[in-house]
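Left out: one protein chain. Kept in place: all the others.
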Amino acid sequence: MKIRIALFVSSLALTLVVAGVILTATNEDWREHQSAYYDAALGQASSDTVKAAIRESGLEIKQDMLTGFGADRRADRCRTCHMAVDDPNFVDGTEPLRTHPDVKGHSFNEFGCTICHEGQGRALDKYHAHGEDKHWPEPILAAPYIEASCARCHPDPYLDETPHLRRGRQLFEKYACVGCHKMQGISRGTLGPDLSDIGKRYRIKYLRESIEDPAANMAMTIMPAYRMPEQDLVDLVVFLKSRRGKTIFEDPITLRTKTRKWKKQQPEPHEVTVEDGKKSFEDRACVACHKMGMKDGGLGPDLTFAGLIRDADYMEAHLADPRSHTPDSNMPNFWMHETERKAIAKYLASLTDYRAPLKPEEQYMELCARCHGERGDGNGPAAANLVPRPREFTNAKFFNWLPDERGWAAIHEGVPGTAMPAFRQMLSEAQSKALFDWIREEFLKAKRTERRKPRKLPTENPVAWTPESMERGRIIYQKRCYGCHGRFADGRGPNASEMLPRPRNLKNTAYMNNVSDIRLWESITHGIVGTGMPPWEYLPDSQRWDLVNFVRGISKTGAAAKGSDR
Amino acid sequence: MSVDRVPEKPLPEGDKPGLISSLKQMPTRIYHSIFRYRPVPQNELEQAQAVADNFFFHIHSAKVRERSLKLKTTFGLGMLTLNVFLILCATGVLLMFYYVPSPDEAYERMQDLNGAVFFGRFLRNVHRWAAEAMVVLAVLHMMRVFLTGAHKSPREWNWVLGVVLLLLTLFMSFTGYLLPWDQLAYWAVTVGTAIAKYAPLIGEDLRYVLLGADEVGGEALIRFYVLHVAVLPAIMFALIGWHFWRIRKDGGLARPTTPQKNEVTPVTPDEQPEYDRFPKTEGKTYGLMAVIPIRTPQTGADVEKQVHSWPSALGRELVLFVITLLALSLAAIVWDAPLEGPADPSHPPNPAKAPWYFLGLQEMVAYDAFWGGIGIPTIFVLLAFVAPYLERRKGGEGVWFHPSRSAANWTFLSIMLLLTVLTIIGTFFRGENWDFVVPW
Partner (left out) sequence: MNRLEHLEDDRAGAVKKTRRSFISWFSVGALAVCAGVMTLFNLIFLKPRVSQGAASKFRIGKPENYASGSVVEMKEAKVVVRRDGNRIAAISTICTHLGCTVNSTDVGFECPCHGSIYDLQGDVVAGPAPEPLAWYRVGLTPSGELEIDKQSVVDAGTYLEVEA
């Protein structure tokens, strides 16, 4: 009997579930939409034949089977619910029963729907068809983002019908995206990811988020957060969404010709004013990385007093090629036109309206802390993006060994080839000295220990600077030095990442110009205290001089090195 | 239509009856040519015949021990696994009508099943959830057998068959996993087959043969499809048949040598069996049809309570089947089978995970590639195969957690617990880059 009751109960339950199955299997949304359409259409039917035709039509799945346009075969079933897209009577209807606006030359039979609107053409319920499901790579595009789809076939983004896309293309340059990112046919930045097919890979939401808050999607990103008006954000996203690698019709050759046509009209060089420079500086969003007054991107050096530390020529060369003066600079090349470079350089050079504070601790906080860090640990906000990195003042060994003269000179004259500028226009010689002394006391927390008695140094290089000597030096270098300084002597050897301070880039011409043969010999022979550079005393003297000659050669400073050796 | 309880009389000899009366008899004759008896048995002879003479039921003996039918003896796990397998076969065949094993079309067909094909979504959901359920049920069934000592002599070989069936179930599920050709499937199979690479000597070849190429692609899809719809089901059908046949030949379900008091038919020597329960027909003996409820003359042992398979066993099986169908249908209308975006070989998800039942394995691979992926699993599988032969003495058959087998039971439970914990960690506690994450 028990088992009969069990059977009874389970059969009853099964019947209920089967009823549920019947309901879910037959309750399809599109049936309602189609019925609603036919009801409405019957009311608007013009003639009896049309009415009869409507009465005869049953509910069925409508499907456009399409070939071409990027797919061998594509089935769009959107018209199953959107019955009224080609019925002119539903211009004022509400979705899903609304007439599609006339886009001349684009018929549904030929193009289907998802080629422009995206979404999942084969699905028959709204949730999946509109791509609201998180797995579907291409959710439906609402206005104005749908403009991005026009670029799938029309690579020229300056169509009259696509104002947002056109603006987005301009904003891509205005916001200096071109500096860091590569974009097929537009820019060739290398700092950020290649954006040439960004629209194919990411959804609107992700693209928006990446601009507003880059760290949301990539914790380690160095991209600054751009704060821009909503309108700009939308247009920029439209443009990004339109980038899908290549358009449906294009082969590489047409792509290249189009690219050429895309190139912006360059203005003729002409006289520029400080005002032009200021405008460019703001348009280009330099403060996304740099600091200017109260605006601070938190990534690059402070430009508030740029005119006092660098001159206009330096600025212009730096904008034309950020690696012209500092070979390891992280700053992207924005490929500006000469006129714009000149204008910005002029503007920056005009920024001389700055008085340095009088007290050394205040001077340090305003002038040094951005790079060297408030605690003198060489970890200021800009430090991560500077190569070579700023000195750590907490490195007691190094600073106890460093002659004071070199410390003073570094502040007063700057260190060529690095981000360290000369502060001589802001600080007097006495002030520089006072500042350096304050730094020593503040961060080393110790009195200067007596230096060992001065080393006995040779007065001149006894080995002539000849190709043979350089070749001998090269062989020794590849044996002894490449581990830290790297095979190409760029300071990026296999061990370099584990060392702080980093090994010197020996190809930094500007820097090496200031280092005399004698100082090179001293560094090789005795090593540098407080760094990874070991003493190489046991090498024969001639070999050390060969190394010096090799470094001279590779740094392209030759025998003509100034060797001022401050 | 009135149906006699005994076979229709043979065709009359001598005078032919009239054509009309012959035609009138035709329905009855057709019925009797198929079914020999009344649809519902009315006495014990018919109950016995209903089972023994039916092609589908004769896997059962005419009578079964009452003990075997108790819920706590087996929890019906073996039967549930079979039910799920049958449902998988039925839904699988239906889905084959629409499926195309090609990278271009497979995913589109999934989309079609989800909307354009009437009832397609339901059938796909049932198939998917049944597949997941079968893995779980087979493992539970295995645990039941071990923990009740049912794998011990003389049932060792049936245990081995069971282990083979479990492995086939996993492989079956794994091959089916790829067929939707979505991101989930593609990367789960990529990861799953990558684990096979760690096998020494044959690993690379094994993977290459399975995938038919260096990477998961069209070749792999067609291979997995053939394995999934033809090769593996055929092997499984044969082995399941063998498995069931062995149950009978090994003496039914495992039970203690001395039955409990309440499992024995109370018989006093002077009480005589009620032979009149069996209708007396000339030329009939009932020797094998039913066990006469008296002490057997040979041993004097008590006779265990037995009941007719019809309706006791068959009724319970029907209930189990209804419950299986009920649960799967309910699951199918409440939860949709997962379907992620179309497979995209250039954009792996992070983390790329194998199917859930291999996540314990993947978790172990994260600790040590060879030992986690091949060494320890091989040891576990070998252990599973030889488990019944490691049992050294009789005792504990048919009893849950018998004290004499506590060492074996605890070892088995620890291994299962370890695998479960690893699988849970791999499923819920592993996020990007296989880093430990907390799912809430």
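When the chains are written out, they are named A and B in that same order, and each has its own residue count from 1.
Methods note: contacts are C-beta pairs under 8 Å (C-beta built on N, C-alpha and C of every residue); 3 or more make two chains touch, one makes a residue touch a chain.
What you see is a predicted model, and the numbers here were worked out from it, not measured in a lab.
S.K.: Who touches the missing chain here, A:V18, A:A317, A:A356 or A:M499?
M.R.: A:V18
S.K.: Touching the left-out chain: which of A:D29, A:D87 or A:D311?
M.R.: Here the residue in touch with the unshown chain is A:D87.
S.K.: Touching the absent chain: which residues on chain A qualify?
M.R.: Counting over the whole complex, chain A touches the hidden chain at residues 1, 4-5, 7-8, 11-12, 14-15, 18, 21-22, 25, 53, 60-61, 63, 65, 75, 77, 84, 86-89, 109.
S.K.: Hey, which chain B residues sit against the chain that's not shown?
M.R.: Chain B touches the chain not shown through residues 94, 97-98, 112, 116-120, 122-123, 322, 325.
By definition in this document, only the chains that are shown with their structure count from here on.
S.K.: Taking the mean of the CA coordinates per chain, how far is chain A from chain B in Å?
M.R.: 57
S.K.: What does chain A use to touch chain B in their complex?
M.R.: The touching residues are 3-4, 6-7, 10-11, 13-14, 17-18, 20-21, 24-25, 28, 61, 63, 72-73, 75, 77, 120, 122-125, 128, 135-137, 201.
S.K.: Can you name the residues of chain B that touch chain A in the complex?
M.R.: 104, 108, 111-112, 114-116, 118-119, 121-122, 182-183, 311-312, 315-316, 318-319, 322-323, 325-326, 329-330, 332-333, 339-342, 344, 347
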